[in-house]
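One protein chain omitted, others in place.
Letters A and B name the chains as they come in the text, with residue numbers starting at 1 for each one.
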Amino acid sequence: MLPKLAKRPTPSRFMVYLSPVLALFLSLLAGIVLFLIMDVSPWTALHAFFIEPISSAYGLSELAVKATPLILIGVALSLGFKAGVWNIGAEGQLIVGGLCGGAVALYFYEQEGFHIIPLMMLAGVFGGMAWAAIVAFLRVKFNANEILTSLMLSYVAGLWLNLMVHGPLKDPEGFNFPESRIFSDSAMLPLLHEDYRLHIGFLLALVIVGLGWILISRTLLGYQIKVSGAAPAAGEHAGFSTARIIWVTLLIGGGVAGLAGMIEVSGPIGQLLPSISPGYGFTAIIVAYVGRLHPVGALFAGLLLALTYLGGETAQIQLNLPVAVTGVFQGLLLFFLLACDVLIHYRLQFKQPALAARGA
Amino acid sequence: MLIKKTLTMLAAMALAVNGGAAAELKVGFVYVGPIGDHGWSYQHDQGRLAVEKELGVETSYVESVAEGADAERVIRQLASSGHDLIFTTSFGYMNPTNKVAKRFKKVKFEHATGYKRAKNVSTYSSRFYEGRAIIGAIAGRMTKSNVVGYIASFPIPEVIRGIDAFTLALRKENPDAIVKVVWVNSWFDPGKESDAAKALIDQGADIITQHTDSPAPLQVAEKRGVYAFGQASDMKAFAPKAQLTSIIDDWSPYYIERVKAVMDGSWESKDTWGGLDTGMVKMAPYGDAVPEDVRKLADSIEKSIVDGSFHPFQGPIKNQKGELVVKEGEILSDEVLVGLDWYVEGVEGSIPK
Partner (left out) sequence: MEILVPALLTIITAATPLLFAALGELITEKSGVLNLGVEGMMVMGAIIGFVAVHYSGSAFIAVIASMLAGGVMAAIFALLVLRFHASQVPTGLALTIFGIGLSALIGQSMIGIAYEGIPHVSIPFLSSIPVLGALLFSHDLLVYFSLVMVFAVYYFLNKTRGGLILRAIGDSHDAAHAMGYSVIRVRLLATLFGGAMAGLGGAYLSLAYSPLWVEQMTAGRGWIALALVVFATWRTGRVLLGAYLFGGITILQLHAQALGIGVPAQVMSMLPYLATVLVLVLISRDLGKIKLNAPASLGKAFHASS
């Protein structure tokens, strides 16, 4: 039997911290069952998933590299989601940002100087913003729902990037393969340690987390965003313009996603390819929610999601597990994370709560 | 240099003495798609399984590795976890492979379809276009509408080489035939591939060929009563009547040869562009619909390609404008073929750029 839920008078501070722990515990149990079914040792598999990838400084640096775009976009999207603006096309904004940043790098090819990186960043941010601005414009001016427009524009962005690397941005010495030149050193983000791929983009992500936190908790705009999301009518009454909130959240989301795209091409990739993101823009939606639409939450959620990808690779290498198992396990983990958050606002009305929760 | 050679020799001797040590060799594979794509990555994995079976070495693989930031991490992880030889099986892994190779000098790398090599990085690729020359000739003899449909994925040189080789062979047999190309912008999307096949058949094509991975176009051909050619593997099960033959990628012989080379210490960096002669490209048995004289023609083309008396890109070759680009008696060089980016006469439409 499922336990009954009763609403708590106030959210439980305790459960805010305990629920992810509980979710992780339940995922481990589910993982043990899953791996037993797959006929591999659960201990080895879980070790490969969660411990092995971060048991060296190199592993930790790779975790940060993988998490950087997820954290960046996760923070930016959480602002929009809080305001009830459904930008699910961050993937497209990331691609256009990467494309614009990359185009600047190629324009300054073989030039040196400290101006190149800032220019690339600006191009990336403005590219992403411009892509999101189309969505905002169509929403505010024509009332076109942003779920559809932002998603459709993501596909368009992907094809556009593909077109550009097959055409104008193709490496002239690359035997007509669809890749740009490799960026010169001045167009590559500085590394934090010469042996690793960890670049200053990760520090930027941390800065964005901080800025996001200040914005949402300390500024009038943050307050307006929260009110608009919770009670749009009340927001209008209080004199906040809905149109302004839509514009601001989409531009922030698009700009940061564009920055993330620029960081990817200028950091770990180092050139333009037909595809520069394995769906970071979509995964970041999960990151935003698992992080409970809070910038610091997005930081942890981004690291956790990144860890599951790294762990999936390790599990494949060490145990010859197909990548499909990673997907199933990731899905289960997310189910538990999302379900356990119920305990923050509700409590179980049963004598044996721990036992009952396992029924989930 | 000398020291290194001595060391490898010593290592090889040690292997020879201690026979069981061969089992300690570890080989890694990186795939761009899921093994279940039943196409490109699937065929590479068949090669991996053949290596395991034939040589008893330990192998590992990582599938669905995006060409981008992830590739370098995966390749490096394989290199640092005791793999002696690593096959990276997609063009987009070229720069990540070379980057990792610089750091792990003792590990050997094999990159498919690329052009950058290093002391510990070989490249290998397959001359699929030789197969295209054979099916082009079959199509030329068998088309009645003189329109052949070509379903293409992305406008990279390899795909364009295939289209050109096919068209040259087609028009050698049948100067009136033309090739219509539809790009689906995907390597595998069975729905879209079958849509493209239908569109081409609706526009008069009575033979369909494809450079995408799934058997969906063959199923359409079977249903519509036209002919088609398989891709990557023998797809007769999907189109028993429609499949005339299929160009099969077989990576097993190459993979086994290279793993053996590492085992006996003879591995050296080189570029392999294998075709029908090496067994990297194979033709599936002919379908029942192929008449005797056409089989003979196809067999003779295959033989002449293998013995070198014929080259699919041998002049005269005209471009789309009708200008003679390769004179009679000349052959388009490998350097040009690697980066081929123009259509020959007889292909309709223009290359997406």
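One rule holds for everything that comes next: contacts are C-beta pairs under 8 Å (C-beta built on N, C-alpha and C of every residue); 3 or more make two chains touch, one makes a residue touch a chain.
In this text the structure is predicted, and so the values were computed from the model without any measurement.
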item	value
Selected from A:147, A:192, A:215 or A:296 as touching the chain missing from the view	A:147
Residue among B:61, B:109, B:166 or B:183 that touches the chain left out of view	B:183
Residue in contact with the excluded chain [from A:17, A:43 or A:155]	A:155
Those residues of chain A which, in the complete complex, touch the missing chain	2, 5-7, 81, 86, 88, 138, 142-145, 147-149, 151-153, 155-156, 159-160, 162-163, 166-167, 282, 285-286, 288-290, 322-332, 334-335, 338-339, 341-342, 345-346, 360
Footprint left on chain B by the chain that the document does not show	34, 36-39, 42, 149, 155, 180-186, 188-196, 198-203, 213-216, 219-220, 223, 233, 237-238, 348-350, 352-353
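Here is the rule we go by: only the chains that are shown with their structure count from here on.
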item	value
Cα-centroid distance, chain A relative to chain B, in whole angstrom	36
Residues on chain B engaged by chain A in the complex (per definition of touch)	28, 34-35, 60-70, 72-74, 77-78, 80-81, 91-92, 94-95, 115, 154-157, 185, 338-341, 352-353
Chain B-touching residues of chain A, taken from the complex the two chains share	58, 62, 65-66, 159, 162-163, 166-167, 174-179, 182, 197, 264, 267-271, 273-278, 309-310, 313-314, 316-318, 320, 322-324
